[in-house]
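Data first, discussion second: the structure below is written as structure tokens.
In this view, the complex is presented without one of its protein chains, the others remaining in place.
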Amino acid sequence: MLGEIIENVRKNKPLVHNITNYVTVNDVANVLLACGGSPIMSDEPEDVEDITSICGGLNINIGTLNQSSIKAMYIAGKRANELKHIVLLDPVGAGASALRTNTALGLMEKISFTTIRGNISEIKTLASGSGTTKGVDADVADEVTEESLDSAVRFVKELSDKTGSVIAITGAIDLVADKEKCYVIRNGRGEMGRITGTGCQLSGMLTAFQVANPDRLLEAAAAAVCTMGLAGEIGFKYMMDTDGNSTYRNRIIDAIYNMDGETLNKGAKFEIR
Amino acid sequence: MLGEIIENVRKNKPLVHNITNYVTVNDVANVLLACGGSPIMSDEPEDVEDITSICGGLNINIGTLNQSSIKAMYIAGKRANELKHIVLLDPVGAGASALRTNTALGLMEKISFTTIRGNISEIKTLASGSGTTKGVDADVADEVTEESLDSAVRFVKELSDKTGSVIAITGAIDLVADKEKCYVIRNGRGEMGRITGTGCQLSGMLTAFQVANPDRLLEAAAAAVCTMGLAGEIGFKYMMDTDGNSTYRNRIIDAIYNMDGETLNKGAKFEIR
Partner (left out) sequence: MLGEIIENVRKNKPLVHNITNYVTVNDVANVLLACGGSPIMSDEPEDVEDITSICGGLNINIGTLNQSSIKAMYIAGKRANELKHIVLLDPVGAGASALRTNTALGLMEKISFTTIRGNISEIKTLASGSGTTKGVDADVADEVTEESLDSAVRFVKELSDKTGSVIAITGAIDLVADKEKCYVIRNGRGEMGRITGTGCQLSGMLTAFQVANPDRLLEAAAAAVCTMGLAGEIGFKYMMDTDGNSTYRNRIIDAIYNMDGETLNKGAKFEIR
């Protein structure tokens, strides 16, 4: 049951090292604290080896990458791999610029990622890229809908097989898969797309969920995705007519803060394919 | 009517590239989403050409400039000019340090700005600077008040004439002018000055308003300034005694999220000189 997964996060208080963008970093930190984890941020090449060593997981997000932070990503990722830590890649904007695409692909070549989480467009970019992901058929629709679901599930399983990573594609319908099993998740609300950084927040939280549940990596990823979506549903219930995306942002983080295993078990909407 | 302007933003969903400070960047992103636009942030010189190319507008804010982001500002600005995108300059702190003043003036020499938005002190610094703005009479009061209004209106029109940019000076009374026409805007509340970044938020939103209304650049700028001020008035109505600047920040962004053309038309307080 997914409920146990979040209870384990609250028990184990996993420490997560984040190399993440400066746009949504504060929300990532507060979401990690909300779910029961603990955040550390560092993107200085000379600092990251020490910092990642004292953590249980590493969340790499390329949202506002720069030459220095890219170096830090490689150094921290290598060290985290040596220590067999959980390592997540959030390839923000892969496909939107050559630097972002190449950085994401370069990281995938050198670092073994436990999980890669992005939207369908970013993940397709990685799939049709070079290196370890070469050869995956990314000829899948640009949105995961009920109509395109079958081919999207095939695609995400195949990509997981090629990369060895859990793949999480988030959108109106979320897919979380390893090579054999795909969680099709229908939590969340469209209004979440009007808040900056719900994806970044999820990546941070997902890392914490996996650190606290090392023997159930796929379920942990699915539990994090369900938690985020369900928090979006719960937070929305308390919205008043004059509220907007700024209040909604707060309510979602608050809902994660108050999420327990029972609420998650009851509210998670998923099927396994 | 200004109401149409914001309706166009919601229809067109303009994508805005922001090279902005890390203090208020999250609020800038959420305000862009609130008004119907879409934000991308990138300040890495190697990344910005690609990113700005897929956008409709570029918002350059020098609030926490550094050597690398300054390079990115020149590169992105040049590319945005080539593509005839909307480009805005927010010269945060011009006059407070040589680097900020020189960067703002240097950018004005090399890049053609659709709009320059700042407070009176920053804009006066640019006017009395060197380069393209040389020769503008900046001997105007340090605050735009009813008493100093006539000379301020003359100053802002003349500066627009010299620079070729729409000039927006925000304060207790806001001025938005091209060389012939000046909107004198009396929306807003003094308490907005107790929140960090309402100016930065406005610059992001103003860029989106112009991208979505390319044939009415001056009106679009005025509409953005009215929207920000009116949101400050609406947000304040819902403040309780125990609320302060943090809640006020949320309420302003929420009010922008809920702003429609009718509300803006009714609430905008301006005269044209």
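Going by the order they are written in, the chains are A and B; count residues from 1 in each one.
The rule is short, and it goes like this: a contact is a pair of C-beta atoms (placed from the backbone, for glycine too) under 8 Å apart; a residue touches a chain by one contact, two chains touch by 3 or more.
Source: prediction; values computed, not measured.
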item	value
Listed residues A:N102, A:N250 or A:N265, member touching the removed chain	A:N250
Residues in chain B touching the chain absent from view	21-24, 26-27, 63-67, 93, 96-100, 194-197, 241-247, 249-250
In chain A, positions touching the absent partner	22, 25-26, 29-30, 33-34, 39-44, 46-47, 50-51, 54, 68, 234, 238, 249-258
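Quick note on the criterion: only the chains that are shown with their structure count from here on.
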item	value
Chain A and chain B: spacing of chain centres that average the CA atoms, whole Å	34
